[in-house]
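Missing here: one protein chain of the complex. Every other protein chain is in place.
Now for subunit A:
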Amino acid sequence: MNCMDSKQPETGLLGPESDSQRTLYPYVTGTSVVALKYKDGILMAADMGGSYGSTLRYKSVERMKPIGKHSLLGASGEISDFQEILRYLDELILYDNMWDDGNSLGPKEVHNYLTRVMYNRRNKFNPLWNSLVLGGVKNGQTYLGMVSMIGVNFEDNHVATGFGNHLARPILRQEWHENLSFEEGVKLLEKCMRVLLYRDRSAVNKLQIAKITEEGVTISQPYSLKTHWEFSAFQNPTQGAVGSW
């Protein structure tokens, strides 16, 4: 919150906070995150693009990070807000570890914490401009949940943010089942990411897949998907779309 150095604090009805700056719109954003439960834990995928408005400005933004021992966080939306959230969580996990008593925050706890942070910030009319996906495994329990920038939160067997909600969820609903193996899970995520790459203009063909199990987090090296743009439906996309040019 950068307070503009004002002449005299014009303390109106809104109080001294009124001349502070809030996030009115995001600057650098990341697009969809897709995640699902599988046999041994959670798989999550996100590409590495960072858009400055509609310009694809950055090409290797890591949008998935491990949180403590049991959790994995993926974010779409404002990248700098995500970095601030990571700072909050680093502090949270540090203080949790400092107890050094064998207790630790699991994915459920971190998810609820994030819900509180997001909702609290929106109540200050200063939201953190992100959709967050939180997955994890603790004591044999697999957990997968989402939080939106205004604090809406839920758990599900598979989740996706942003465009993914429209393009990936239908695929997941159709093909997801509880006993997905690692290979099947990755294949399913790649299918989703490929559709997103074709149809989401801010997606880039450089992505990571992260896995969290009882053993811990592994995040893959960046790689790209094979694409095929010669489908006839891609030839003249506006044909038959009345009103487009």
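Following the convention adopted for this analysis, contacts are C-beta pairs under 8 Å (C-beta built on N, C-alpha and C of every residue); 3 or more make two chains touch, one makes a residue touch a chain; residues count from 1.
Please note the rule applied: contacts and distances are computed from a predicted model.
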*asked:* Which of the following is the UniProt-recorded protein name of the chain this complex doesn't show: "Iron-sulfur cluster assembly protein", "Ubiquitin-conjugating enzyme/RWD-like protein", "Vacuolar cation/proton exchanger" or "Proteasome subunit alpha type"?
replied: "Proteasome subunit alpha type"
*For the chain that's not shown, point to the residue among A:39, A:116 or A:177 touching it.*
A:116
*Options A:36, A:61, A:105 or A:168, residue touching the unrepresented chain*: A:105
*Interface residues of subunit A (partner: the chain not displayed)*: 99, 101-103, 105-106, 108-109, 112-113, 116, 139
